[in-house]
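Only one protein chain is missing from this complex, and each of the others stays in its spot.
Each chain gets a letter, A and B, in the order it is written, and its residues are counted from 1.
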Amino acid sequence: MPIEFTEDRVECRDLVGVAEAEELLEWLQCWPAAQVDLLGCTHLHPATLQVLLAAGTRVAAWPEDASLRAWLETILKGAAKREEDDRDGEEHSPR
Amino acid sequence: MTPLLEQFLSEARDALQGIGERLIQLEETPDDPAVINELFRLVHTLKGNSGLFDFPEMTRVLHAGEDLLDAVREGRLSYSHALADQLLDAADFVGILCDEAELEGGVKASHGADAVRLAEALRALVSGPAASPEAAGGAGAPSDGRGGSSAPGAAAGQTELPLAAVPHAIRLDAWQRARDGEALHWLSYVPAADCFFQGDDPFFTARQVPGVLWGRVVVREPWPGLSELDAYRCALSFEVLAAGPVEELDSHFRYVADQVRVRAVDPGWLVASQEGAPPGATVTRAVASPGLLAEERVALESIFAAQRRILELDDHPPWERGRIEAVAGVLIHCCEATGDSTSRGAIEAALEQTLALGNCAPLLAWLDRRTVVAPEAALPTPAAKVASAAARPAKPEEGPRFGRRTEDQAGASHLKVDKVKVDRLMNLIGEMIVSKNALPYLAQRAEVQYGVRDLARELTAQYAVINRIAEEMQDAIMQVRMMPVSMVFQRFHRLVRDLSHKLGKEVQLVLEGEETEADKNIIESLADPLIHIVRNSLDHGLESSEVRLACGKPAAGVLTLRATHEADRVRIDVLDDGRGIDVGTLKRKARDKGLIDQATFDRMTDREALNLVFEAGLSTAAVVSDVSGRGVGMDVVRTAVEHLNGTVFLESEVGRGTRISITVPLSMAVTQVMIVESDGQLFGVPIDHVVETVRVPRAALRMIKHSQTTALRGRIVPLRALNDWLNIPAEPRVNEDDELAVLMVRVGREVLGLVLDEFRETVDVIQKPLSGVLAGLSAYSGSALLGDGSVLMVLDPKEIV
Partner (left out) sequence: MAKSILLVDDSATMLMSVKSILEIGGFKVETSSDGLQALNKLKGGSKPDLIITDINMPNMGGLEFIQSVRALPGFRFLPILTLTTESQTAKRDEGRRLGATGWLVKPISGPDLIKVIKQVLPGV
């Protein structure tokens, strides 16, 4: 599965497709404060991306994929304080 | 044959059969939409498949057929017998091409004319201007479809583009790319709300934009609550800054062209748009502010560096003075724009000196002084690099620069060269083409005789290189020799005017395709035959005004000279709308003069009979006039055209007019010949005459009236043994399967089988006419030197008959 839910976090890996959007939407409605871990993600279908945006989900870990990270940084908010070069948001404790 | 070709041919044959059956079915039920649809589908599929191979003739005809059936299918045209006839003709033609593809693995370009004719006939059936609107557009262009919504709008103001959102480093990079000549574009991609249901992934499309420098995701409107959110309605837009040609962007977005707006980005906007700058800030104002931004310094330095390069240019065009003044103007403006109002005087002084000396040194010196100062102005990183590069010392030798007279350089784009020199070049390249053919022999010898494989391989590789260069050289020199037919056509204005006066006829001369080009020799050699034809038309073809009016024609006759390219040949048509030629009279005359016997007379088709005018001693004129004289037949024309390896053909309709078509090669320097073997000797046959090579089982030979014949695809073809023709006392050899090698050659409009021992490769040769005693041998058109140094005798198939 490209998408995996743990207690307060959703992890996106590889290619997250269009089909995942609905599932993600339902889950985020139950866990509005959850964060997203995009570390291993290479692409997000816009349907999924807009669910994350609409839910205001914070990014716990930015993608390693530099191009995807650059795009997402223009719109998604990072977790905790503003990250500069700290790629691994995982050390930051969730709010 | 490749499996794909095999598959194609078998499917094509089925389709052709299907097409035939459907057409017959339509005779019974002309309006059955199911049958018409099926017919369309068959033709459409076949056309699509033909495109997989290099069969342009086939595709052309099928394409026309498809358009025609499309019109029928959509009710724009109704089914008719004429339509069925044309389609059946086209299907037969495609069948012939399939046979050829099967036998030879390809389709000969010689079918081009037939393909054009068939396609035209099919298109003519599709009425009106709506003949093929779709075919005209979009051929091969991937960006067609939804119209050019993505044309870069030059007028887009910087204020509309949120360039300020682009990070500094990326703007700098973009700016430098623009300076290196790359185009910059800003894309706004607003996907349709339901685009996910078309399988689109607009984010992926945006990420994959060719030349993407930067991009961002934009939310179009505030999000509703999660419970209201429809994840599958796209609410995101994308903005991209990309470097590269707009065509690539158009192609990338071709499926969603209506959802994308592409605007050209002026590099200046990149420099001007800094965070916090008021919208509408212009470059000048930004630059004029006290502390220059890094990018502005880069820009400034690059302008100065460009001026230096201009001053250092070594050419001395007539406009050099203006150029220098422009450079000085740029320098002054740059200084003033950056708040340096003191330099103007110094630059103006340097300009004056430069102009007086005829030497750019004073201006260059000013630039040197200026850029020496630059580092002290504490420019930050990238600008400093550029500045120091610009500060390299001026070139040591600084002679007078634009002192030379401008005439020295004038008119250099055209050269007048003596024809003899070009001809010599042509001969040399011809010999080179032939001698390079020795290399493969050498390679073979190296391998077979001396056993040095590596050397052989290297020789072969080297040969490929030389071959390519030689071919390019040949092509280049051919281009030099090309000239438009207008060189010949032009003289007809006078000729027609004079002759028509003399004959008391009204004639309007129409010249078409004058820009068509061919080799100088060919064009020049066409002059005489054309004059002859035109004289004939004026004299015998076009009637006097009285006669024309009595026949209901306009008083003035029209004589048209038309040149067109047909593959690698030039075709020249001479058309008149005169009285035409009466075939019956012509045939009787020919018989009475003994040119044809009674049997031929009976058998001959009108088409064949018409071309009797090219026989010696036959003239169609009832009246002898002093323009074309008595008995001067068109045989002169035929001889001249055949000498150029061309063909001439006449069509005529009584009362309507006559058309004479001459087809000649574009150039006659290099001839392609097929090498054939008979009784251990090699001979060349000009490829223009070769129709095809076939193996005929000996059992399939028939004797008809003392001459051997065979049936080829339902046609009786007379055979002639090469040995027999050349008086070689040997029987043609047969292969293991008891088959004879037969070369089908075209002589005039006849096809004849030449029985020989074996076919070999085709080669490019330079033919030399036979001289001395040999000149009397009519069986040969010339000789040529082969790559291994041996002499090849080139047969003249016209002499067989």
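Annotations for the structure displayed:
In this section, contacts are C-beta pairs under 8 Å (C-beta built on N, C-alpha and C of every residue); 3 or more make two chains touch, one makes a residue touch a chain.
None of the values given here were measured: they were computed from a predicted structure.
In the full complex, the chain left out of view touches A, B.
When the full complex is taken into account, the listed residue touching the unshown chain is B:208, out of B:80, B:208, B:707 or B:735.
Across the entire complex, the residue among B:22, B:111, B:185 or B:252 in touch with the chain not shown is B:252. One chain of the complex is left out; on subunit A, the residues touching it are 14-15, 17-19, 42-43, 45, 47.
Taking the whole complex into account, subunit B touches the unshown chain at residues 3-4, 7-8, 11, 38, 40-41, 44-45, 47-49, 51-52, 63, 66-67, 132, 134-135, 137-140, 142, 144-146, 196-201, 204-205, 208, 232, 252, 254-255.
Basically, only the chains that are shown with their structure count from here on.
Looking at the complex, you find that subunit B touches subunit A at residues 165, 191, 196, 201-204, 206-207, 214-219, 223-224, 226-227, 229, 231-232, 234-236. Those residues of subunit A that touch subunit B in the shared complex are 18, 21-22, 24-25, 28-29, 32, 43-51, 53-55, 67-68, 70-72, 74-75.
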